[in-house]
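Structure record follows, encoded as structure tokens.
Excluded from the complex is one protein chain; the other protein chains are retained at their positions.
Chain lettering (A and B) follows the sequence in which the chains are written, and residue indices restart at 1 in each chain.
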Amino acid sequence: MKAVNIITPSIDGQGLMMGKPGYTNDFSDKNSLIIKVLRSPHPYAKIVSINDSEALKLKGVECILSYKDFDRRPFTRAGQGYPEPSPHDKFVFDEYVRYVGDEVLCVAAIDEVTAEKALALIKVEYQILESVLDFESAMNHQSIIHPEPEIHEMFPIGFEPKKNIAASYQMHIGNVEKSLAQCDVVIKESFYTQAQAHAMMEPHAVNSRFDYQNRLVLYSSTQTPFHVRRIISQALNFPLSRIRVIKPRVGGGFGGKQAIHGEIICSAVTIKTGKPAKLVYTRKEVFESSYSRHPMRIDMTLGADLEGHLKAIDCYVLSDTGAYGEHALTVFMVTGSKVLPLYNKVDSVRFHGHVVYTNHTPAGAFRGYGAIQGNFALESAVDMLCEKLKMSPIAFRQINMIKETETSPIFAIMGEGTEGTAMNMETCKLEFCLNRGLELINWQKTYPRIQIDDHTVRSVGMAIAMQGSGIPYIDMGAATIKLNDDGFYNLLVGATEIGQGSDTILTQIAAEELMTTVDKVIVYSSDTDLTPFDVGAYASSTTFVSGNAVLKAAKTMKSKLVEEAANYFNCDIILVEFNGEVFTQIKTKDSITLKALSNRLYYNHDQKQLMVTESYVGHKSPPPFMAGFAEIDLDTETGEVKVNKYVSVVDCGVTINPKLAKGQVEGAIVQGMGMALYEDVKVSSQGKLISNDFMSYRIPSRNETPELITEFAISHEPSGPFGAKSVGEIGIDTPPAAITNAIFNACGVRIKTLPATPEKILMELRRKNHEN
Amino acid sequence: MEIRNYLVPKSLDEAIMVLNQSPDNHVFAGGAWIKNTLKKIDTAIELSTLIDSKIKEYPNYIEIGAMCTLHDLEESALLKQYFGGIIAKASQSIMGITVKNLATIGGTIVGKYSFSDLLTALLAIDVTLVFHSKGKLKLSTFLTTNYPVKDILLSIIIEKNQTLGYYHKVSRTSLDFAIINVAVTNNNNRYSIVVGARPGTAAFALSAMNYINQLKNITEQDIEKTCELAADELSFSSNFRGTKEYRKSLAFVYIKRGLKAVINHVS
Partner (left out) sequence: MLVNLFLNGEAKTLQVEPGDFLLDTLQKNNVVSVRRGCESTSCGVCTVLLEGKPVPSCSLLTVRLEGKSITTVEGIQKEAEKLAHYFGLEGADQCGFCNPSMALTVYAMKKELKDPTIETIKSYLVGNLCRCTGYQAQHIAILHYLEDQS
């Protein structure tokens, strides 16, 4: 292969390093109105009155918009296929505010100082309502967070707002109770995960204006430009045909920009005033008023026989979607569907649970999308079961985990809020990943622990994981390839580059199929006017789904080229050979270069534009797999943990770009470590997020980053483009379980509530020593 | 930030005068912390043109200009030589290079920040402060006294000696504020123990120091006893970085490790 599976620098890294304009805010109009949002200081309240007369008198204030200015039309901000599996429970602005940071109204003014001044002059009177801040008591709480009659589900998702339930679901295979009763060993444990913040470096940003055709044009830092266009149109009742959403470079998303953020407000201001406007979130708004990971309680029951055969899994999930239900059902379902099939040899499985509304910052999509929560619970529980069985956790996994050619009935049952899709694992190198990881982390030598000095123990811990590659029968990606004179191509994709490298790898795929080099394929991504449709960057779909679309388009382009060469040679197409640069008539040995042929096509003979568009929708979602291993040093006097090494052995099929794939894994590992150890979410008793800046919410810095050892299994997924599966999310899943398993191996303390802070470890250690 | 006037004073006298004219007038050293704490300022008074930022060596002492940045402190070969390098170590444990290129030792001391890492190290060797109006003053006195009139710190004087030092900061990540920080020094068998970010401002563990300083030989038990005394006498409380109990446990452990590091001989 010439362009794929070789080291190729990203096509845009250099320009970005050199500071070239690329991000949303770089393209805002100079004379944009600055929008500031007045946000609720209360977790739950009804707006009694708004007095904005003083603010409106301020010179430079253009408009103030509140619920009074909009029709009541519920929608969901979730960036998902339509009809969305998320409840339509949000209004542009509402009479109710449902969390500290919720939108009350917005001010648009000529500059930031004026907008801020105006905000300070506005008086809002609230009737404070009883808030629900403990998600475990939210269900059937006397205080109902969404009492409004207009809200609805698009299809059955178990939506019961009167009970504060945003979604619910249950499924079972076999009879779990019966299986568990027959098991020799059973464990039942509850695990808690926190509302991790995405903390992408670029805050959410959007700007809008009317162009010379009187169309609304937005630049937005979004992962889902086509969903954004649709949702703006729905929410503001503005014709879809008059909206153009351009996604320029995005400074990190991780799911946090999958849902709508400021786009509707910004559009509304431009529609109302006719003027360009922009809205850039402050870091505090990013923390308090965008989205977080869904915090969950996961009750995991596992049963096995004495030989260590896992027989039954019962998993109940209670998930906190916060004030609105974006991705409520689907994240929760992934907690089962992309976790439980890891152990496919059980007699019975049950997965059930509820997603509840609370008066917290809404939760949404976040890399891992439920799987990291589920993985933490399952892979911790497996180690706990092994402890009880007195069995090696490695041997246990070797016996029970899913293997190549096998399947799990869960695939057919559970999908994206709907039924799933049955599939066999055509590629699953989990055994290799596990065994290779054992070597790389030096498991034999360290397991379970080595005493380093009087207060330091070194230990290892591990976990296995799986994810998906897009959502079968739902996620669609399309690609257009256009031939230019001089013989280079444009590749137009709806797929959304957000820093994960999709522009580069899609270019590589096109270049490989067209037998050319990446510099001959000029990629342009995500502009709803110019590029074909794509659902966007989520669900680990880009390489697999959009990549397949690009591959199809390149194949079609190739055959068109050969047809045109055959016309030129005046022969049958089977007589034409093409090597990417030159077409040869194999009989006559006549030849023409691509360059000459394209110039001929555009200028000289039978002129025409060659341009092809192809789409792809997956019929399955081949999971990537990995085994993750942590080596830690734990201070038994203070509970402090230092991760020395993290080994990842990943089966993501063929890596289109090995270095970028490695970057995806390593970046995700460190984010997962953040969730495991550092990223503590603190909410005050009044419901205010305290950890709302980088001083109080600590993401891992360079000094926390361990030695990262990342390898890829040799694997070729037949359904993937050039054998690729996905790699965007899988890396984030294992650190919570692998690290807490290592903590247990070091000192016998089992952390079941994330993050595993030194304080928790020390206090548990004390309690344990006290008991003994 | 809203600032009415920006003043580059011609003299320290002018600076002090303007500084005390209004509670909303402030001198700017690095300005890093002011930016994060104040929204409205009447007059911002420039200090950089009046105050030295150098670290100077004299035969018997070291003088650090109040405008010396934390980055210069952490990089100073001279400071690494003395007191077990605790001034450099404490500076190193704070944030990243950009903050350390702005933040100054003067701003750190005058701010008396309870979270401060550097104050803990400076207090352990009880440095001398040189103020424009007040003149010379021990850091320990400055930290425990309230001054109604605002003064300007010019420099910090540290007597050279053979003090051995230990410094440790515990934080969730290396960029975070301390859950606790500890400095322990041994100046010719006179021990100092300072704990900061409890979350109160750095303070001596006086009775623990008294106890250990009257011993002839120090045994393992004495060290334990000293740590207990320190953990008991210092006030600890809870905030979202850590509970009182945890801080107390950490103080105990790190004072112990500190003592072991600076005591020449444990019998």
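Assume contacts are C-beta pairs under 8 Å (C-beta built on N, C-alpha and C of every residue); 3 or more make two chains touch, one makes a residue touch a chain.
Owing to the predicted nature of the structure, the values given are computational and were not obtained by experimental measurement.
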Touching residue (missing chain; options B:98, B:141 or B:189): B:98
Contact with the hidden chain (one of B:67, B:124, B:175 or B:195): B:175
Option from B:10, B:35, B:54 or B:190 whose C-beta touches the chain left out: B:35
Residues in subunit A touching the chain absent from view: 7, 9-10, 12-14, 16-23, 25-26, 198-203, 249-254, 282-284, 498-501, 657-663, 666-671, 693-695, 699, 701-703, 705, 707-708
Where the unshown chain meets subunit B, residue by residue: 1-6, 28, 31-32, 35-36, 41, 44, 46, 48, 71, 92, 95-102, 174-175
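Note that in this section only the chains that are shown with their structure count from here on.
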Cα-centroid distance, subunit A relative to subunit B, in whole angstrom: 44
Of all residues in subunit B, those that touch subunit A in their complex: 36, 96, 170, 172-177, 240, 242-243, 245-246, 249-250, 253-254
Residue ranges of subunit A in contact with subunit B within the complex: 637-638, 640, 678, 680, 682, 690-691, 695-696, 698-701, 703-704, 757-759, 762-763
